[in-house]
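Structure in structure tokens, see below.
Note that one protein chain is taken out, while the other chains of the complex remain in position.
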Amino acid sequence: MTQTADVRTVQTEAVAEQADERVLVASQWQLVRWRFLQHKLAVISLIVLGLFYSVAIFAEFVAPYDPTEFREELTLAPPHKIRFVDPEGNFHLRPFVHPFEKTLDEVTYAAIFIEDETVMQPLGLFVKGDPYKLWGLFESDIHLFGLQDPDARLSLLGQDTVGRDLFTRIVYGSRISLTIGLVGVAMSFFLGILIGGLSGYLGGTVDMVIQRIIESLRALPTLPLWMALSIALPHDWPVVRTYFFIVIILSTVGWTSIARVVRGRFFALREEDFVGAAELDGASNLRVIFRYLLPSFMSYIIARLTLAIPQMILGETALSFIGLGLQPPAISWGVLLNDAQAIRVLALSPWLLLPTAFVVVSILAFNFVGDGLRDASDPYSHV
Amino acid sequence: MTDAIQPAGRGDRAIISVRNLVKYFPIESGLLRRQVGLVKAVDDVSFDLNDGETLALVGESGCGKTTTSHCIIQAQRPTAGEVHFRIGDTRPVDLTKMEKADLKKARRNIRMIYQDPYSSLNPRMTLLQIIGEPLKIHGQVKSQDELRARVSDLLRLVRLDPSTLNRYPHAFSGGQRQRIAIARALSLSPKVVIADEAVSALDVSVQAQILNLLKELQRELGLTYLFVAHNLAVVKYEADRVAVMYAGKIVEIGETEELYTCPKHPYTEALISAAPNPDPDTKNRPRIVLTGDVADPGNLPGGCSFHPRCRYAEDLCKQETPPLMELSAAGEPSHQSACHFADRLSLAGIGAAELTTDRDAA
Amino acid sequence: MTIESPRETGAAVASLPSDDLLLSVRNLRTHFFSREGVVKAVDGVTFDVKPGEILGIAGESGCGKSVTSQSILRILPKNGKIVDGQILFRYGDQTVDLAAEDPDGRVMRDIRGQEIAMIFQEPMTAFSPVHTIGNQIIETIRIHQQVTKEEAHDQAVEMLRRVGMPNPARNIDEFTFNLSGGMRQRAMVALSLACQPKLLIADEPTTAVDVTIQAQMLELLRDIQADLGMAIIMITHDLGVIAELTDRVMIMYLGKEVEAGTVENVFHRPQHPYTRGLLSSIPKMEPGRVEIEPIEGSVPSPYAMPSGCKFHTRCTEFMAGVCEKRDPPLIEVAGGHEVSCFLYGGREDLE
Partner (left out) sequence: MLIYIFRRLLVMIPVMILISVIGFIIIQAPPGDFVSSYIAGLEAQGDIIEPELIDSLRARYGLGEPVYVQYWKWVSNFVEGDLGYSMVYREPVVDIIAQRLPSSFTISLFSLVLVFAIGIPIGVFSATKQYSLADYTFTLVGFLGVATPNFLLALVGLWLLFVWTGNASIGLYSPEMQNAPFGPAKFLDLLSHIWLPALIVGTAGTAELIRTMRANLLDELPKQYVTVARARGVKPTKLLYKYPLRIAINPVISTVGWLLPVLVEGEVLVSLVLGLPTIAPVLLRSLLQQDMFLATSIIMILGILTLVGTLLSDILLAIVDPRIRGSV
């Protein structure tokens, strides 16, 4: 009824006239990509995440050692200083480390690690080391980097309480920690779209019942719920099975928010004239859903999903940290941090806190990427 | 009462006959969703849409004109009433009783253009996809090449450059988008087009382009328009006949020129008087300024819904709802009004030099 | 309107070109700066308002009419800036250049609401949704006048009564969402008139309402104007409203004035091809068939403004080698009737 002769006209025409043919025929996803690329922090975060995930995928190759191999004599050894200048003051192009010499403090019997400056152990790329099977398929013993002497141990980020290489374990731990969010979100996504879509599409009583259920689930305190559910998992289960049940537990809460978003968007979109027009065109329900509704909120949903992943990563880390999630011998960042609970050990070996940095960086990166995606997800919002 | 007007539209030319159309929306409240009232959006509306004409539904917001148009195309299912649709000499079919598959076929011939050209085009589809969608759904094209050819033709029809068919709606201005919407509406070669406030959101200069385009297309393709609008001047220009709606009912219907110059309902008179005219000479003309707001269809006054704002209202108006009555003699074009005093009042239309200011004129 | 006052003259020495003017906007340029570029929303606009007169500013979307009004009150959005020009306003017995004032400074704040008030398009959003309408009217009165709460309350009730609210004593304590559309409009008029300003700017006050409410609104403005005698700047895209209400009119296109004069002159003897096109685009409420003739094309993008005369891309009188070369000057074709078009001169020095 109202004459909305508004600014949109002006702005759209701005787009139309100023841009070349490329913009005029740009699809939704191209527009999303262009807008996302303008968000510098999000792009950097995306690169960081790409790096993290490549490391997780090629963990065996990237990690210099076997994650379970321990060297008692190196228990709680600190990180090496990577050097370019030798004690005589000569510069070396190839970085090297001095091996540790372990002595005991005469009073406290605490181990003291002193660098043996007489020995130089050079680092190398693609060095031979512990044999492994990449993805359980390809046998190899070439590692991305390490000390050239296969018997020596490079302590990049220090050693843990039983003398296992912390960097190696962080690399392996990223597999579980980084994927649990993806799998969990995939599951939430599936449930959320299904239930939220049903709720939105059918409406009426079904909608009301589903909404009440979702409200109830959201009223539950998340963490205690997770804790309670996870103790129901037998301790002697294999890692993979525990992993999947933890994912399911984490998704119990995750899907509700996705379902709400899907439902909300569904309702909003059904009001759009172009959806009504499609129905009058004679488009079937399925065609309306898959050709009109889903593409319209897919980008937005993906942005929301990206923002949900960090919650899952945090959930796993928290559960494993307090000993209710994954248990050793499984390796995840949470499990690694479980080691870091004893404050007296921590005081002397602060590097045990390093997995924290990885958790924070990956969560931060997901948040930035999600933010960038959310801003870019509706390229038509300004028109 | 409506039986009396059954042959009103001189039936044989009617392509769509709306009979006693009713659309109520329940007002629900509380936890248990008890129904506490009814919004009588459309309340017993009957009229004929004749082949090749432009009939305008005009009225203020909430008068039910849009709901009426939606109930005709069955975008909303009416609460009661019939909508007969007939092509040529075939037997009329009642759209309100149709199943989905039959409706799909019928809707090839009745198409719709929306008010907001931003919301009515899917921003994620190219022109080819948007305009070609109905063709594909109804299996009217065999190959992608044929589709391109048909869409190109349609773009030419609405005076757009066919080379733009790979562009997305964001590449077009409001007026151009409305042309695209028209092309989509025409893609299945329909008989009837319902234009729901199709020019209201456009700037004046562009609005004029679209108004003329619609007229040209009507001449070229022999279309029938149901033109829903609130702007009386636009309606005056575009329509052959006009139906004025107030609070869910048609209060007056007749040929445009006749209705504008000799209105037979006080509401029509007030609307005409209120419409601003871009002529400074009429600046000091006496005007009828209605008091209060448009009647709330969820809480209608008794009797004639217009009586609280009507300067001619009498006690009868508060008690009895006036039926829509034929005013013209047999053989003359039909002119109907729903006012108890339609034949007694002398109301001022456009061009009227004097306005009866005397309340007791009736 | 040939007075050229350079920007640097500043507020202190500014003076109105004529004693009988209330407001004089000289060569106003307001630009918007965004990532996509600069939008010259208002690009050299000059007009005067006399006390008690009703001036209309008309044009299609994007012509800069609303930005002009926001510039006068200095309530532009953050990315909008007055880059040139003067807005001279008679304030008591002195003249201030509003364009040179600090937008949030004392002078500007005193003028707003007290001297110049504004009516907005959307009455629903003009009031804070969590405060009563009375709260906001009383606040305005108490900002500008040394009165007690009770006095302000009484004044507010009186103003609500004056604009035709059915039950002012009760309406004053209501929230906007409880009022009907027509009553909201009236409440908004009461809010802007709370301090009986000398100049009222009405920015599309009748656009979002039904025609019968629009008629009420226009009648109210006419009555109030006759009653209080303030000047009104009526900003609208609806030439019908302009014709019904105003004394003089300025037509704008893409940030520029194309034609100005008395309503009778502009509507009966339009000179600029754009004005003519606009008038012939509007269907008329007259007996018999009256054809309409649209303007071809659409309004260009504000980011890609045409060179020379902004209208040359759509003009039927386009003269190659002239219109796209330079801005046409304002030419007075009759008493107070001015047009910005080369058809009426100004191309002598162009080859």
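Going by the order they are written in, the chains are A, B and C; count residues from 1 in each one.
We take it that a residue touches a chain if its C-beta (ideal position, glycine included) is under 8 Å from a C-beta of that chain, and two chains touch if they have at least 3 such contacts.
Keep in mind it's a predicted model, so treat the numbers as computed, not measured.
S.K.: May I ask which residue of C:Tyr91, C:Phe175 or C:Phe318 touches the chain that does not appear here?
M.R.: Of the listed residues, the one touching the omitted chain is C:Phe175.
S.K.: If I consider the whole complex, including the chain that's not displayed, which of A:Val55, A:Ala308, A:Leu324 or A:Leu373 touches that chain?
M.R.: A:Leu324
S.K.: Given the contact definition stated above, which residue among C:Thr46, C:Gln114 or C:Gln155 touches the chain not shown here?
M.R.: Touching the chain that is not displayed is residue C:Gln114.
S.K.: Among A:Leu46, A:Leu147 or A:Ala340, single out the residue that touches the unshown chain.
M.R.: Answering carefully, the residue with contact to the hidden chain is A:Ala340.
S.K.: Where does chain C touch the missing chain, residue by residue?
M.R.: Missing-chain contacts on chain C: residues 73, 75, 77, 104, 109-114, 117-118, 120, 122, 125-131, 136, 139-140, 143-144, 175, 177-178, 191-192, 194.
S.K.: Which positions on chain A touch the chain that was left off?
M.R.: 212-213, 215-217, 219-225, 227-229, 231-232, 310, 314, 317-318, 321-324, 337, 340-341, 343-344, 346-347, 350, 353, 356, 359-360, 363-364, 367-368
Simple rule for what comes next: only the chains that are shown with their structure count from here on.
S.K.: Suppose each chain is reduced to the average of its Cα coordinates; what separation in Å results between chain B and chain C?
M.R.: Result: the chain centres lie 34 Å from each other.
S.K.: How far is the middle of chain A from the middle of chain B, if each middle is the mean of its Cα atoms, in Å?
M.R.: Comparing mean C-alpha positions, chain B is 56 Å from chain A.
S.K.: Could you tell me which residues belong to chain C and also touch two or more other chains?
M.R.: 60-61, 210, 237, 298-299 - these are the residues of chain C that touch more than one other chain.
S.K.: Give me the residues of chain B that touch two or more other chains.
M.R.: 60-61, 173-174, 203, 230
S.K.: Which stretch or stretches of chain A touch chain B in the complex?
M.R.: 1-5, 8-9, 12-13, 15-16, 19, 23-28, 31, 272-274, 276-283, 287, 292, 295-296, 379-380, 383
S.K.: Hey, which residues of chain B end up touching chain C in the complex?
M.R.: 60-61, 173-176, 203-209, 211-212, 230-234, 236-238, 257, 260-261, 270-283, 287-294, 349-351
S.K.: Which residues, counting only chain C, touch chain B once they are in their complex?
M.R.: Touching chain B from chain C are residues 60-61, 180-183, 210-216, 218-219, 237-245, 263-264, 267-268, 277-288, 290, 292-296, 298-299.
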